[in-house]
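Every protein chain except one is present and positioned as in the full complex.
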Amino acid sequence: MGLTLTGVGLVYGAGTRYARRALGGVDMTVEIGELVVVLGPTGSGKSTLLRVAAGVLPPTEGRVEVGERRLEGPAALERERRIGLVFQNPEKQLFAETVADDVAFGPRNLGSPDPEAAAGEALARVGLDPAGFGPRSPFTLSGGEARRVALAGVLAMDPAYVLLDEPTTGLDAAGRRAVLEAVRAVRGDAGVVVVTHDAEELLGEADRAIILSEGRVAHAGPAEGLVRRPDLFAESGLLAPDVLRAQLLATDRGVAMPPFVLDVEEAAAALDAATRGGSA
Amino acid sequence: MIEFCDVGFAYRDGPAVLSGVSLCIDAGRIVAVAGPNGSGKSTLALLADGLLAPTSGRVLVDGMDVADEATVWNVRARVGLVFQNPDDQIVGSLVEEDTAFGPENLGVSRDEIARRVSESLAAVGLGGLERREPHLLSEGQKQRLAVAGVLAMGVPYVVLDEPTALLDPVGRREFASILCGLARDDRRGVLLVTHRPSEIALADEVVVLGGGTIAWRGEPASLLADTSLMASLDLAESPAGALAALLRARGRAVPSTAQDAESLVNALWA
Partner (left out) sequence: MTGAGLGTYLDADSPVHRLDPRVKVGLGALFAVGLFMVASFSGLLLMTLLVVVVAIAGKVPASAALRGVRAVALVLVLTMALQAIRWMPAESLIQLGPFGLSKQGLVNGAFFALRIIVLVVGTSLVTLTTTPVSLTDALERFMRPLARFRFPAHELAMMLSIALRFIPVTADVADQVVTAQRARGARLDRGGPLTRARAWVPVLVPLFVDLFRRADRLAHAMEARCYRGGTGRTRLRELVMRPADWTTALVVSLAIVSVVVVSRGSW
């Protein structure tokens, strides 16, 4: 069950002299209610992975399934309504005269009986008041607001799975908080996959974490596993969250530390105790 | 020196974006300007380079008024501006062409341009990539290319508007060392618009904007040490900063400017 990728590979320009492998042998599953975090350096294939998972790009190898159904053919994107894909800087897609119209675009195309209501609900879910924001032009919004409107546009179609590509890039602290709140709100009814390079944000709440490196899965497992082994980040050219790195650097100096934790309070306690030469 | 003397700015029929802002950027110093979105930080950057003229007050660059049409190009030749979006400031089809763009505009001789291009690219760690097409660079490399382009103009002042906003953690780290180099090694005056505590920590002075006016100014160490102050100024703490604050509360001697894991651990086990 769930959204499953099995042995997925993608080669751009397969068969031509410009062939370039972007993904190889990727396995991934998301169930409804789960949050999976995908990490990886630039060029590791994270964005490609999301596109394949959403049915935008057919894989060159392997298969993508939603429940029992396999995503196939170039029109998979149109036929598969249950997967919502939110690109990087999704506010680039806003086009309508009003926010309400833009968010209602999706449901309207899908033949929803009441697209306006779906739009209003979706706006509320991302923390934007439908009455206040509905009539505004999308081109007058701040970065964080526009981002959330674009997210609402996807949520309005009631997807079972939501895939987000770096949802907090380019936002200030307030915008970031708002988007993360929206992602948490979505997780209840959907399976969520978030591609990010700021692991800090969601690693603590994720069920599972995947590190992609050069198109392959360098590590996959419970998010907790990555917290315990922050050295895995550096192996793939990533910077582990500072909280974990501090604990890791301490052990590198020969200091005895308890199993690593992501929570700042607990980490402070552990580091403090370690400097006194004891345990917390 | 770049001087803001009681500067105010508003767009044609709009509300005041900035009012009563006074600050100075001297050679060899980094001044950080922080604040939430909409506080006027970016407008400040554009004013410093004469891309906008203040509606009240004056902005002087080495004594020249940026509002003076006669000298505004001299101002721009002395102030380099690096923007947030890596793509939208790269003009050339090849790395070396883009770096040469500034000196070309200044009418510098061909040999001199070639020398400056290779020096600037080497200074930002892009040596060897002269013939690369910009769209094949990483976002971090593009930002460094933007800095190279500005260095090639031989500017004594560099203004950067949230240069790492669109970079990943590794890219941000690489950029931080370049920032320090600008002021320390080359003795340039640097105005850094940012909301990142790790970048504020690099500065000699920090000015926090709120609603277009200066809400706080002082040393980064004092600002970063006061969590409630930062919150009241709408500045978010970094996780490393939060960790450092908790350790200080437990009596550990961790400076508030320790904004990454390395500095933290070094302070704990000095």
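Per-chain residue numbering starts at 1, and chain names A and B are given in the order in which the chains are listed.
Assume a contact is a pair of C-beta atoms (placed from the backbone, for glycine too) under 8 Å apart; a residue touches a chain by one contact, two chains touch by 3 or more.
Keep in mind that this is a model prediction, so the values were computed, not measured.
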{"item": "Among the chains presented, those that the missing one touches", "value": "A, B"}
{"item": "Sole contact to the chain not displayed, among A:Val56, A:Leu141 or A:Ala160", "value": "A:Val56"}
{"item": "Touching residue (missing chain; options B:Val91, B:Ala122 or B:Ala249)", "value": "B:Val91"}
{"item": "Per the touch definition above, residue among B:Glu3, B:Asp26, B:Asp62 or B:Glu104 touching the missing chain", "value": "B:Glu104"}
{"item": "Residues in chain B touching the chain absent from view", "value": "46, 49, 51, 73, 76-77, 79-81, 83, 85, 87-94, 96-97, 100-110, 113-114, 117, 133-135, 149-150, 153"}
{"item": "Positions on chain A contacted by the hidden chain, ascending", "value": "18, 51, 54, 56, 77-78, 84-85, 87-88, 90, 92-96, 105-106, 108-110, 139, 153-154, 157"}
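Just so it is clear, only the chains that are shown with their structure count from here on.
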{"item": "Interchain centroid distance [CA atoms averaged], chain A/chain B, Å", "value": "30"}
{"item": "Touching residues on chain B, where the partner in the complex is chain A", "value": "36-38, 138-140, 165-166, 168-171, 173, 195, 234-236, 238-240, 242-243, 246-247, 250, 252, 260-262, 264-265, 268-269"}
{"item": "Parts of chain A lying in touch with chain B, wherever the complex brings them together", "value": "41-43, 142-144, 169-170, 172-175, 197-198, 200, 237-239, 241-243, 245-246, 248-250, 253, 255, 264-265, 267-269, 271-272, 275"}
